[in-house]
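Of the protein chains in this complex, all but one are displayed in their positions.
Chain nomenclature is as follows: A and B, assigned in order of appearance, with residue numbering initiated at 1 for each chain independently.
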Amino acid sequence: MINQKLPKIWYGGDYNPEQWDREVWKEDERMFKLAGIDVATVNVFSWALTQPDEDTYDFSVLDETMDRLYKEGVYICLATSTGAHPAWMARKYPDVLRVDVQGRKRKFGGRHNSCPNSPSYRKFSVQIAAKLAERYKDHPGLLIWHVSNEYGGYCYCENCAAGFRTWLKERYGTLDALNKAWNTRFWGHTFYDWEEIVVPNELSEEWGGNRTNFQGISLDYRRFMSYSLLECYKLEQAELKKYTPDIPVTTNLMGFYPELDYFEWAKHMDIVSWDNYPSLNTPVSFTAMTHDLMRGLKSGDPFMLMEQTPSQQNWQPYNSLKRPGVMRLWSYQAVARGADTVMFFQLRRSIGACEKYHGAVIEHVGHEHTRVFRECAELGQELQSLGDKLLDARTQARVAIVYDWENRWALELSSGPTVALNYVDEVHKYYDALFKMNVEVDMVSVKEDFSKYDIVIAPVLYMVKPGFAKRAEQFVSAGGTFVTTFFSGIVNENDLVTTGGYPGELRSLLGIWAEEIDALFPDQKNEIVMKQDWNGLSGTYECGVLCDLIHSEGAEVLAEYGQDFYQGMPVLTRNRFGAGKAYYVASSPDEAFMESFLANLCEEKGIKGLLPERAPEGVETARRVKAGKEYLFLLNHNAEAAEVIIGDNPRQDLLAHSSVSGSVTVPGRGVVILES
Amino acid sequence: MINQKLPKIWYGGDYNPEQWDREVWKEDERMFKLAGIDVATVNVFSWALTQPDEDTYDFSVLDETMDRLYKEGVYICLATSTGAHPAWMARKYPDVLRVDVQGRKRKFGGRHNSCPNSPSYRKFSVQIAAKLAERYKDHPGLLIWHVSNEYGGYCYCENCAAGFRTWLKERYGTLDALNKAWNTRFWGHTFYDWEEIVVPNELSEEWGGNRTNFQGISLDYRRFMSYSLLECYKLEQAELKKYTPDIPVTTNLMGFYPELDYFEWAKHMDIVSWDNYPSLNTPVSFTAMTHDLMRGLKSGDPFMLMEQTPSQQNWQPYNSLKRPGVMRLWSYQAVARGADTVMFFQLRRSIGACEKYHGAVIEHVGHEHTRVFRECAELGQELQSLGDKLLDARTQARVAIVYDWENRWALELSSGPTVALNYVDEVHKYYDALFKMNVEVDMVSVKEDFSKYDIVIAPVLYMVKPGFAKRAEQFVSAGGTFVTTFFSGIVNENDLVTTGGYPGELRSLLGIWAEEIDALFPDQKNEIVMKQDWNGLSGTYECGVLCDLIHSEGAEVLAEYGQDFYQGMPVLTRNRFGAGKAYYVASSPDEAFMESFLANLCEEKGIKGLLPERAPEGVETARRVKAGKEYLFLLNHNAEAAEVIIGDNPRQDLLAHSSVSGSVTVPGRGVVILES
Partner (left out) sequence: MINQKLPKIWYGGDYNPEQWDREVWKEDERMFKLAGIDVATVNVFSWALTQPDEDTYDFSVLDETMDRLYKEGVYICLATSTGAHPAWMARKYPDVLRVDVQGRKRKFGGRHNSCPNSPSYRKFSVQIAAKLAERYKDHPGLLIWHVSNEYGGYCYCENCAAGFRTWLKERYGTLDALNKAWNTRFWGHTFYDWEEIVVPNELSEEWGGNRTNFQGISLDYRRFMSYSLLECYKLEQAELKKYTPDIPVTTNLMGFYPELDYFEWAKHMDIVSWDNYPSLNTPVSFTAMTHDLMRGLKSGDPFMLMEQTPSQQNWQPYNSLKRPGVMRLWSYQAVARGADTVMFFQLRRSIGACEKYHGAVIEHVGHEHTRVFRECAELGQELQSLGDKLLDARTQARVAIVYDWENRWALELSSGPTVALNYVDEVHKYYDALFKMNVEVDMVSVKEDFSKYDIVIAPVLYMVKPGFAKRAEQFVSAGGTFVTTFFSGIVNENDLVTTGGYPGELRSLLGIWAEEIDALFPDQKNEIVMKQDWNGLSGTYECGVLCDLIHSEGAEVLAEYGQDFYQGMPVLTRNRFGAGKAYYVASSPDEAFMESFLANLCEEKGIKGLLPERAPEGVETARRVKAGKEYLFLLNHNAEAAEVIIGDNPRQDLLAHSSVSGSVTVPGRGVVILES
């Protein structure tokens, strides 16, 4: 449990009373009660308010807010406020300002704007964290620390350059090792002095966001920036722990956010929390996958849904309203997949600056007679009725999908063979097929213990880090099923190609050799032609993006290409390795293939979906397990009601407070939680 | 009358003899006569020529030009030449160079390139204006002053930053007031010292042209830049007035140009003038609306058409020729809507640099035997024959459409709810429907005296400035019809939301509450379903972009949404308020709705089109009135002739010199002016 003080699914969100007059605060309290709000995240952007100059601290507003909220039964998620530095600091200590990827020194503005290697920023952020911890360490309302906010963005200033060189010395020891790792003899880039190394941005090696001349330096700079920002987090965290060793510390992550290696971050977080802002055209299964990834960051631990909007967003091109029921549905989706909190950005809508058209529990009209507020209040009631039943419940997946940020960086930085390859989308393809089959999945790091799983899928595992191949082999030897795809096993952790034949270190496990890799134009397709019927996987399927031209070196050929000059070469292979099997999917298949293929793998392993038969289209399933009980979630993303077969065992419908068996009707955009 | 010296519609344009040898000048004079040219705008870009260094002035070429032209019967529109600073000035006084929105200090180049807060630019521009005024104050050819050229573009240098701070102190008095107006507690941006404020550009708060983190500072910076450039104009103007208090002063505006608040500018201009460069795909009614806006800048005063091209432009992607007749047609369109001059850029085509493919009266071939010259010469004759008949004639519209630059800035800077909203296009939708009905319209500012009108339409009046709501209520109370739309009444002049329910200050006038605002994807539509037939406005129409979810608070519901979860909620309402009515159009309707809706409003008020029945498609109408006479313009934008019913009163066809009644045939791309 995150904190024993509030033994239920926390319900609340960001709250910025400092933007409002006192009379409004009373209304807030009244409406929080109506809505069942029991947690408020405060102080997120109050640095300038609490520290008006270098030597002055003024916690009066925060004192009052915390006391007031606690008195009204609202606990506090207390932010350290270091997500945006004050204007006076930018003016007096310009080293806090970043230099951007174009090489431009920034001026004061925006948020998430501090150079992570700025001595001033580090000093002042640690100071304010310490002041807060010292002051509120014994406050009864304090539930959890929220360090900074949505860490992200890179800096390219001289302090970062110096820090980068230090980090590189640590990593490589010698310039010889570095020159080798970056292959600097290409284009005559050999470094003879550490000081010759400059940061890779548009003034040196990079352009267009993710294009680079030297993958090695650009990859390392992403590592270094993720590390530098994490250092800032850790410095504050250490300060907080000095005063409140038992209060958990988190910072809000952002799902598949590309710039930070969250697996590294999660190691230093007491609990993962994240902000869920799907676009209107984000597939439901993509959001589900993201929740599963957030759960996977700490190997299955529950997480916090720190932010979601009650209705509208403001930064998308077209910010549609969340349709009636959708906010509740998506809230339970989070809970179903491991969230122990349901929290919003924000509790009261601001009236000025760029987020004034972002939804809130209390809208600009200010009263409770709105659709949005009513839906929030109803959910608040419902969550109270659930008590602590679901808290700390776990998911028990037998299938794992591997996701890796460094692999993603390397893929995105790569020049060639195609711009059409989107790593996250390829991962999602596999996830989506399992999602539709109602099969539980864990999203795991390359370092996860695979022995917990029957099936491990590592789509486009371009980069194979030290030890991975051996662990994959051990997993398969022991009976596991391993799946990987085209363009895998190509490089090591420095993005240097493993010579001797693709897929490099995975070659003997897979029993194949990929001689060439063809890139298809977006309108071009090839075919997967099954050599024989495999449980309904038969005939011809489409594939595209990349086509590895592979030769079997022992693997069984299950399907061949149907077109082009490599017609007849293998496109799907299975290699028996010890007691297990390793599959290679040499191109990016269509949905029909994916579903049948994964269904067969699950069947081989006796893995079943959560329901006796597949749920109707648009109905999502998930399960959490705790103390011998299992909680089955049925989430109907359709506008219309759906009939779901649940089997003959009687189960308790937690929200309807009734017993059901056989089948259950889930209303349009409705939720059913069945206990058994 | 602009200047008694030339009591007719002025005919001429920009003339740059300094780019040519003397022998060409003689040809110019000969051809000006052939073309009926009687005014030349000179000295527009001659600063470098007349002031070759800081201490030297050389007016010899200009002296000769003015004397020569006057002798040949050509009057002078004399520019102050400050639209582009000399190279020597850029080198010696780099403060005249701008810093751009990306934060880059410019070097010498381009035009309209001076920092408006540069002390050097202000000093030198005032000096040259004074020199010119002193020298030519008694020149008999001098008709009017043309200050600088097409003011525009913003600067972000340190002089501007300092000026901005001064302007802010003036506007807000205290930092507290400023912090409140900008809502700086959002994202912890509180300022404790004026010096902490930096200009909002890509290095601080803005990106992508119109995106900003803080609407408050960005909005104020637009105000400040408009003000700063206007200050430059006013400084020169003051100097000119010292020497020639009776010579009118203008500068050439650019229609709906986004960067300057022309309503503020017009206050300081003796006459409005503007440059009309429609694209080939600009709707005719859009150009008409722009002329009406230019007329509206000074509440109906005639204006100058300062520039148009005789044929081709050069800076559009595809620069088609003006088809035969089009130059004349568009010239009369300007006159019909209030222009008392018809002037070109330019009289002789330059042979080098970026405008050499811009059309001119005298083309590169240099002689009069071109289609373009012939058309110019014919129009010159015709304008001479019109004499002073139309000069100073007025338009008498009973419908006003409100347009406001600050509202536009605030809308464009807003983050959410949609990128699809284009303020000017929404305004044009209303204008276009009235245009097709041959109903006269004034384009007016939010500060205009509404009592002159029967109907006032304020599309998307997002920002309601102090006093506006009260004046709108007075207007309706007294019997007026007021129309506004979705996303209106949201913010005050600082872009701070008016809490308590949209449409804020307009809520009681309109008798509705807008609870939510849905943003539709571009391919998404909703429906306007009329509750009953209203004079042919019946059945179902399409709407889109944004849909306000409104509740009636007294207003009569005329139509409801036909789709989505807010089906059945009001989309068109009418609120009786005192003796008048206030309409709310809660979404952006299709053309069919717009025409019937506005026809009904006009009918309620007894407002009729200019003709007994609607003019054939493509035939534009307009009317000017003077000394008891009315001049009806029929402008046929079709390639084919059109028969127009004009009613039984006999009228004088001014161009054909005949009397007509019943109907009149307007040739393809032809013009008829009927006096009665």
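Heads up, the rule we're going with is that a contact is a pair of C-beta atoms (placed from the backbone, for glycine too) under 8 Å apart; a residue touches a chain by one contact, two chains touch by 3 or more.
On a predicted model such as this, the values are computed, not experimentally measured, just so you know.
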### Task
Check the options B:209, B:245, B:352 or B:606 and report the residue that touches the missing chain.
B:352
### Message
Of the residues A:245, A:500 or A:628, I need the one that contacts the missing chain.
### Response
A:500
### Candidates A:516, A:591 or A:640 - the one touching the absent chain
A:516
### Message
Please identify which residue in A:167, A:214 or A:541 touches the non-displayed chain.
### Response
A:214
### Task
Quickly run down the residues of chain B that touch the omitted chain.
16, 18-19, 45-49, 52-53, 81, 84-88, 90-91, 104-111, 280, 311-321, 323-324, 349-358, 363-366, 370-372
### On chain A, residues whose C-beta touches the chain left out of the figure
102-103, 181-193, 195-198, 200, 202-205, 212-216, 414-420, 494-497, 499-502, 513, 515-522, 549, 565
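Note that in this section only the chains that are shown with their structure count from here on.
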### Task
Between chain A and chain B, tell me the centre distance in angstrom, where each centre is the average of that chain's C-alpha atoms.
49
